[in-house]
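Removed from the display is one protein chain of the complex; every other protein chain stays in position.
On to subunit A.
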Amino acid sequence: MRWKTTAAAAAIAVLALAGSAAAEGELNIFNWGDYTNPELIKKFETQHNVKVTVTDYDSNDTALAKVRAGGHGFDIVVPSANYVPIWVKEGLLLEARPDQMENFKNVDQRWVDVPWDPGRRYTVPWQWGVSGIGVNTKVYGGDINTSAIWLDPPAELVGKINVEPEMTDVLFATIKYFGGDWCTKDLEVLKKVRDKLVEAKPKWLAMDYSVTEKLPAGDYSAVYYWNGAIMRSRLKNPDIKFGYPKEGYPVFMDSVAILADAKNVDNAKLFMNFIMDPENAALISAFAKYANGIKGSEQFMPEDMRTAPELVVPAEFEKAGEFLTTCEPDVQELYTRIWTEIQK
């Protein structure tokens, strides 16, 4: 008797699964943690009758490794600009041609012919921002517009610093700190970079991602981190101030792409088009506090974002910001080795 019930239950389960797969039902998004507005997802779900599942990752490399391993079941991924060419080269992305979609006209011209995806054949903008300095001004009152905050920290901040565990951003700022160019092969500069990082690392407290929680709570007094997260920290704790490293700081953009082996391609395309709508793009930014690259989305954003010191780059620091590009493989290899060395 019991096995019959079990069999019946199993049959129903199978039917239910088959049913949900056949209905217009699903979209699986693989995105950075703490980055996706639940309201945006809810809106998409109701508008298109699709059940969305969001799964987190914490670094470009983690995402790449997971998807390369196969069997992931994701439809959408949001890699950073310097990783998009790797994803394309490895054949992991679908050429979804977002440039032919209805809402593509809303994409800011600045973000159309981008070096990592000329003409936007694979990806659409998600958010863009910069890596900068966040300091609790109650702990340190000096100049914070410099990478010295975490590379040559003042005594008040030693042992209270968190540095984002993202190789390219950390190396970028350090290379700039010594006057080098991004993707440089100059061993003299790189040796200084390595030595400085090895020397500075013991003065840091952590290399972690939980800044929006720990910076306002006082666990960290200074961070080298992404501007949106620092803005969110400031909203929780007004003592937090944002600084633009005058020596040079990296600009990033994360873009939405569809995976080559996505099972819900139609829904994924719907989603791409959906987020290029200014009102929806504004929702993305309202949550994570980064700019989004869609024209006209500002008018839907909360007032505090339009004037936020973390988002509106002061003219004097505008030139110091530079877009992160993908370096040649041999340079990349060199940088990875420096990075591994400071991972003690």
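The criterion applied here is as follows: contacts are C-beta pairs under 8 Å (C-beta built on N, C-alpha and C of every residue); 3 or more make two chains touch, one makes a residue touch a chain; residues count from 1.
By definition in this document, contacts and distances are computed from a predicted model.
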Point to revise | Listed names "Acyl carrier protein", "Lipoprotein", "ABC transporter permease" or "Cytochrome ubiquinol oxidase subunit I", with the criterion being the UniProt name of the chain not displayed | key: "ABC transporter permease"
Check your understanding: Which one, A:Gly71, A:Pro118, A:Pro314 or A:Pro329, makes contact with the chain that was left out?
Key -> A:Pro329
Revision key, fill the gap. Given A:Val54, A:Met207 or A:Val265, the residue that touches the chain left out of view is A:Met207
Point to revise | Among A:Asp219, A:Asp239 or A:Glu298, the residue in touch with the chain that has been omitted | key: A:Asp219
Point to revise | Residue of A:Arg120, A:Arg194 or A:Lys269 touching the missing chain in the full complex | key: A:Arg194
Revision key, fill the gap. Missing-chain contacts on subunit A, rising order, are 59-62, 64-65, 68, 86, 90, 159, 162, 165, 167, 187, 190-191, 194, 201, 204-208, 214, 217-219, 329, 334, 336-338, 340-341, 343-344
